[in-house]
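One protein chain omitted, others in place.
In this document, chain identifiers A, B and C correspond to the written order of the chains, with residue numbering beginning at 1 in each.
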Amino acid sequence: MNNPKQGMTLIVKTVTRVTVWLIVLYGIYLILHGHLTPGGGFGGGVILALAFLNIMLAYGRETTQKWLNIKFLEDIEAVSATLFLFMGLLGIALGGHFLINFLPKGSPHSLLSAGNIPILNVLIGVKVAMSLFLVVWVLAGLHEEEGGQS
Amino acid sequence: MILPYYITIPLLSAFLISLIAGKKDKWAILLSTTAGASMLILSIYSLIAQNGETFIYKMGFWSLPVGIVLVQDGLACLMLVLVSLISFTSLIYSVQYIRHMDRNWKYYALFMLLVTGMNGVIITGDLFNLFVFMEIALLSAFALVAYGGQAEEYEAAFKYAVMGALSSTLVLIGIAILYSATSTLTMAKMAEKVPTLDPRLIYWVGGLFLAGFGLKAAIMPFHAWLPDAHSSAPAPISSMLSGVLIKVLGIYAMIRLYFNVFGAPHLYMNVFMVLGAISIILSGLLSIVQWDMKRLLAYSSISQIGYILVGLGIGTPLGILGAVFHLFSHAIFKSLLFYNAGAVEMALGTRDMRKMGSLVHALPVTSATSLVGGLAISGIPPFNGFISKLIIIIALIKAGAPVYAILAVIGSILTLGAIMKMQRFGFRGETEISKISEKIGWPMQTSMVLLALLCLLTGLMMLPGIRESILDPVVKVIVDHHQYMQLVLGR
Amino acid sequence: MTLYLMCFALFLVGVYGLLTKRDLIKLILSIAIMGYSVNLLLILFAYKKDAVFPILLKGTVQGTMVDPLPQALVLTSIVIELGTTALLVALAIRLVQKFKTFDITKIRRLFG
Partner (left out) sequence: MPVETWLTFILGFMILGSIIALEIRDILSSIVAIGVVGLGVSVAFLFLQAPDLAIVQFLFEIFALIILVRAFVKKDYHIETPARVNGFIVAISLLVLIAVFVSSVSVFKLLPPFGQPLFETSRHYVTHGTQETGAVNLVTAIILDYRAYDTLGEVTVLFTAILGTITILRIRKGKDAGRKGT
């Protein structure tokens, strides 16, 4: 934690490299099974954000900036919100009402069921992940910049 | 049905602005003004086409207590027109005003989110949904108040944010208790069940809502944040906050709850009258002693909110007509006055009236329109403010509350004094000012002239033919509280 | 009934902090406490005796369920509270940068 720009020690970096994928996998699992098990887009999205955060803390800000294009993340955030709105507008086009569940419902307990719900869950998951990561990114960035000045 | 488009148009424009704006603000301006104009057209069209009817829109086609319902009745229509009007002129005004600060698309995206939140609050028929959209409007308002990036702006925004968070929590507790007692969130369904509940419960929950929405409307004991926030924000945002935000989040939500859901309990009508009278007198006095032009206007906003509350508290159709009309006209002239203050601040770089002088030659349009706005707010005849205040005072006398009528007249004189001070020192002082740092361009002039004309023209809304089609349905919604429930539930 | 009252007391602890504390961070924490209490109150209202969580499990016959609607509301309100907290923290950081203090009584350039 001494120099936030360089990140932490090699041990932490190596462990992070392995565990981040597990965390991401778990987040994706939670999001996709949102209509079947507890969790859903919000929980899964936070887990994804925590995975990104893990990278940021372990590898430091500069390396993370190389890996993750921040502007791109902002765009993904806006796109996922827009797509949520478009799902609602598609409801008007296909079902006659805003945000109507227009896809076939399928049989309960299967992964591809419940019409719109899995799609909306994925959109929310992406949106939450990006938003929360960006919040911490911006808040943390301000500090380091201030540190650089003084 | 056009109801969901009041949400989707501003929301889509906010999302698209953040996607395609890039670094410059050109696209942002284009998109947001297009959205603003289309909402203005939509809302005026629906006001004309409404014809006293009530439209219901079921979100996702779920039957009533299960899903969320949107309701568009006379009151909602009028508020939508008001929000679209003020937001459209503010957007035009912003084009020059914000460029003088910086060129950033984020301002326009946040502005459209603010409009989304207010529209959502207006058209919803569901109590929790009202809370969610209230939060959208509040969060964007916090960020917009802090937009200028000065120390005072952060301080004002922080104060506003803490107060806003407290009021939202109070409202949410009220919603939770009402849900537990009635087992529904649809306001019409709640209204159906309220008569079966113990009145003590309604009084207590009403107290929570009074504190929560009173904080948002800045009624007198809860007003501490307003003068700071409204004077520190950029001028177009001040006019949005003072003109429509406190009315939509505060007064409109209170009308829906206390009149349409609770059925206008007597206790709260009296509380409205008392708090309204306190607001009129105290903040009238406070506004006279201010030397900061925008602070003066901010205090006078609290005083005018007091008039609206007193009018609502009378409870007679005439009083409510006055309150609704005053709500409408106050939005127009207060926004106009804030535009003027913003123009003066931009030209002179200060808001302190002691440093100003005669601006009649330097800023002809601004000083002329400020005279119109000032006369309207202090209730001088041909302007709309005169008519609305007159109706409230007549209603007070008719309802047998002469004390309140005298207080209202005194408040009007206090407002006149404050406005005279603003005119005397701010626009028509002794020292002739010829050198201004920045010219007021056509976008700002257009919006000022437009609102000044409307100050005169909206007085025509009281003419017999127009009044029946626009204002009377609104009054009917508020007075006849069973009607709302029956229309929404389809009985 | 006792539980409702305790939850309301938790809310009042938050309000007490908001009224008396003079530290920027303490104010933010007080708002967080109020948020917890409201969320918990909603879920307390939803609880039904001997009921199970509102998720159908495969192959089992489930008994009565607790009220799912407040759970959905609380999910929304948790997210809203996080958004408010983030915004408040951002404002507080800026205030500390400008005024070099955490004490709200010393941050008084405006009055009113």
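Convention: a residue touches a chain if its C-beta (ideal position, glycine included) is under 8 Å from a C-beta of that chain, and two chains touch if they have at least 3 such contacts.
These figures come from a predicted structure and were not determined experimentally.
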Checklist outcome for this item: For the full complex, contacts between the hidden chain and the displayed ones involve A, B, C
Item to check | Which residue of B:223, B:247, B:351 or B:481 touches the chain not shown here | outcome: B:351
Checklist outcome for this item: Missing-chain contact, candidates B:2, B:44, B:151 or B:380, resolves to B:151
Checklist entry - Of the residues in subunit A, which ones touch the absent chain? => result 30, 34-40, 42-43, 46-47, 49-50, 53, 77-78, 81, 84-85, 88, 98-99, 101, 105-109, 113-117, 120-121, 124, 127-128, 131-132, 134-136, 138-143, 145-147
Item to check | Absent-chain interface as seen on subunit B, which is shown | outcome: 11, 14-15, 18, 59-60, 62, 65-68, 101-102, 104, 106-107, 109-110, 113, 116, 120, 128-129, 132-133, 135-136, 139-140, 142-143, 146-152, 154, 157, 177, 180-185, 189, 197-198, 200-201, 204-205, 292, 345, 349-352
Item to check | subunit C residues touching the omitted chain (full complex) | outcome: 1-10, 12-17, 19-23, 25-26, 28-30, 32-33, 36, 39-40, 43-49, 51-58, 64-69, 71-76, 78-80, 82-87, 89-94, 96, 102-103, 105
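The rule we apply is simple: only the chains that are shown with their structure count from here on.
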Checklist entry - Looking at which chains touch, is this a line, ring, star, complete or other? => result complete
Item to check | Inter-chain centre distance, subunit B versus subunit C - centres from mean C-alpha coordinates, in Å | outcome: 28
Item to check | For subunit A, residues that touch 2 or more chains besides their own | outcome: none
Item to check | Multi-partner residues of subunit C (each touching 2 or more other chains) | outcome: none
Item to check | Interface residues, subunit B side, partner subunit A - complex | outcome: 4, 8, 11-12, 15-16, 18-19, 57-61
Checklist entry - Hey, which residues of subunit A end up touching subunit B in the complex? => result 74-75, 78-79, 81-82, 85, 88-89, 91-92, 95-101
Next on the checklist: List the residues on subunit C that touch subunit A in their complex, please.
Outcome noted: 53, 55-56, 58, 75, 78-79, 82, 86, 89-90, 93, 97
